[in-house]
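Scroll down for the structure; my scribbles are underneath it.
For this depiction, one protein chain was excluded, whereas all remaining protein chains were kept in their positions.
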Amino acid sequence: MFDTVWLLLLTPLGGSLIIGTLGHRLGRRGIALLACGVVGLAFTLAAVGTLELLKLAAEERSLESTLYSWIALGDFRVSASLLWDPLSSTMSLVVTGVGFLIHLYSVGYMAEDPGFRRYFAYLNLFIFSMLLLVLADNFLLLYVGWELVGLCSYLLIGFWYQRREAALAGMKAFVVNRIGDFGFALGVLTIFLTFGTLRYAEVFAAAPQLLAMGSATATAIALLLFVGAIGKSAQLPLYVWLPDAMEGPTPVSALIHAATMVTAGVYLVARTHVLFELAPLAAATVALIGVLTALYAASIATVQDDIKRVLAYSTISQLGYMFLAMGIGAYAAGLFHLVTHAFFKALMFLGVGSVMHALANELNIQRMGGLARRLPITSLTFAAGWLSIAGLPPFSGFFSKDEILAAAFSSGHMLLWAMGMATAALTAFYMSRHFFLVFLARPRTSRDARRVEHAHESPALMTGPLIALAVLATLGGWLGSSLESYLEPVFEVAERTSSITLTSGPSELALITWPLAAAVAGIGLAWLAYLRGAIDPVRWARRLGPIYGLLKNKYYVDELYDALLVRPVVGLAELLAGVLDQGIIDGAVNGIGLVLQLGGAALRQVQSGYVRLYAFTFFLGVVGILVYLIVR
Amino acid sequence: MLELVIFWITALIGLGSALGVIFARNTVHSALFLVLHLLAQAALYVLLEAHFIAAVQVVVYAGAIMVLFLFVIMMLSLERGEAAGDRVPGQRVWAFGLGLTFLTLLGFSLAQAPIRGQGEGLTPERIVALGGNTEALGRLLFTQYLFAFEVVSVLLLVAMVGAVVLAKRRL
Partner (left out) sequence: MVPTGSYLLLSAAFFTIGLLGVLVRRNAIVIFMSIEIMLNAANLAFIALSHQLGSLRGQVFVFFVLAVAAAEVAVGLAIMVAIFRQRGSVDVDEIHLLKG
């Protein structure tokens, strides 16, 4: 099996190529079968590989498979080789498993779309890119996968490129990601300059000797890699692309912008945890940015009315949790949250897709309500996601979030813990608001009520994946301990914090009580405001005017970036385009063209078409040659 | 002496008829002048002991080919001369000037270049020794130049097919 890890890559790539080139011959049915089939096959392969890995002793669970020597330039050697260890197998399972369900769902969701073939070609390409990213065993191959997922994200956000907003959102995502990628590329280069190699195993083995604890180089490398992670995983201050990415098809939001691609940054930090361990400052930065992002995005999400954007901000917020875990060294807990988040966030996005399907693409939650009656499966499954992210037991989100908060507590950083707790309360509040307004509350106007009456449940192809994901989101929490022991060999170096240290703090029960209390408080507040009607949200919004305005406008960050960065750059570009490009370069090109045109016009006189004139010219040449021969 | 007289007479006829070809207004006259020119050439060939070629010249050129010319002229009614007005002004003057220059240059180079051989390499005696003009020519054609001879036959076939393809309205 381990020698056939490459098959895992080949299946989605092959699917993408076949659909991209020959798709028009296959018909919609064929495309759907092929696209889902290859991802399903990849999932099977990943599952088989994981089982094989489990048969080995814990220390041996790291296998490499070299495909071919990619670059060999003097001492610089990069081979296209893959790493199969608990971390990459976990990521592969999530990517292919959630990816498979979303592929199935997409068949129903995109059934009427004219870009059906293009959509599945991109989607399979994305699965391939993501697998390449997680399976790479060196930084260069990782970078290739990293850029490829960025490309797929761009293609899929701008999938409906006829719509101006979608095209602009795609560009925004691409440009913002480039900023992060630039830092990431610099980090990779610094690694090469420092270690002379790009292979994980060699870098991590040499790191403790070559880099002193907390040295400037270690910090620089870790921070540069983290800049890449910030861009891809939408953390402060590069998160701005993710809310706009909701312009893409909803299953894409579920797959790429919630469940898989955005976790690439988390994966990167987990993979290079050895380096972060050597740079406490960088690790602290990761934790701080993570928790700040979590709180910040959660606060924005409380007042948003766009059904998808609430989820987008919630994704940013949850990713912040994962980075918090990474920063304080609770890697396994962070990855656990990654997995559960993939389940419940994909579930909720698909649920939203089902709602949009039923309501003719309505996005404003203020204009919905009472959908629970009309969409029973969607609302039940969505409820599983809601309770999971809000953090109620026994749903999966409770366990993973609790792990992270407990780790934060035991790490001794009370501020991080407190902010995490506040985020938990906010999360419970805004997700409950979301759920209540969409599914339970009475429609606000009679027109909305009429529309809701006409809503009907989505086809089985779409509800099937919802049910599967709901089961995973509900039961995923019980995977926790086994997942963590499975991942343990990867993180064995990291023993800064572990669950054992919990005994030194307050009892475990108390640690569980606090997040639970926060969740219940958030849900209760939302219940009072949006279902019970005891608190009038509109009045409170007016009373908290400035704060409400700030949140509603997302802290004016988009406007700030626009004024500080976008406008100057666009101005400079326009200047260059006008003066340099149109004036000088185009001038030179047009000048050459003009000269040739005039020369051609002059020479054309000779090409009169009169054969006699040609013969005369010919004869003139003969005489010339004769003269030359005689004179010579 | 007689030979010289004949040469001059045929040379003058040849020159005159050649000029007639290019200056005659009526195309049929041009063709007839060409026949005369070709016959004068044949006479010159005889003077140069090339009897077989002279005969072929008369039969093939002055006979067959010229019939073809006349046939086309008659069929397309091309007897009348050219319309007035020249689209390439000055061509006539320039052409004559250049032609004169060309002729002068050729004459000059002929006068300068020594001609090898003894002036009378192919005497009647020598031809008899070779077994007669036609036999000697035939021997060369069918031995040394056999391949070229066969290729020419293919060329003629191709030309024939080409002519049919081009001239026929519908195939």
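Observations, loosely collected:
Labels for the chains are A and B, by order of writing; each one numbers its residues from 1.
Just so we're on the same page, contacts are C-beta pairs under 8 Å (C-beta built on N, C-alpha and C of every residue); 3 or more make two chains touch, one makes a residue touch a chain.
What you see is a predicted model; the values in this text were computed from it and never measured.
Taking every chain of the complex into account, the omitted one touches A, B.
For chain B, the residues touching the absent chain in the complete assembly are 3-4, 7, 11, 14-15, 18-19, 21-22, 27, 30-31, 34, 37-38, 41, 44-45, 47-50, 52-53, 56-57, 60-61, 64-65, 68-69, 72-73, 75-76, 78, 81-83, 87-88, 91-92, 95-96, 98-99, 102-103, 106-107, 110-111, 115-122, 126, 130, 133, 136-137, 140-141, 145, 148, 152, 155-156, 158-160, 162-167, 169. Although one chain is not drawn, its touching partners on chain A can still be listed: residues 608-612, 615-616, 619.
Keep in mind that, in the parts below, only the chains that are shown with their structure count from here on.
Centres computed as Cα averages put chain A at a distance of 88 Å from chain B.
Residues 608, 610, 612-613, 616, 619-620, 622-623, 626-627, 629-630 of chain A are the ones touching chain B in the complex.
Looking at the complex, you find that chain B touches chain A at residues 87-88, 91, 94-95, 98, 101-102, 105-106, 108-109, 112.
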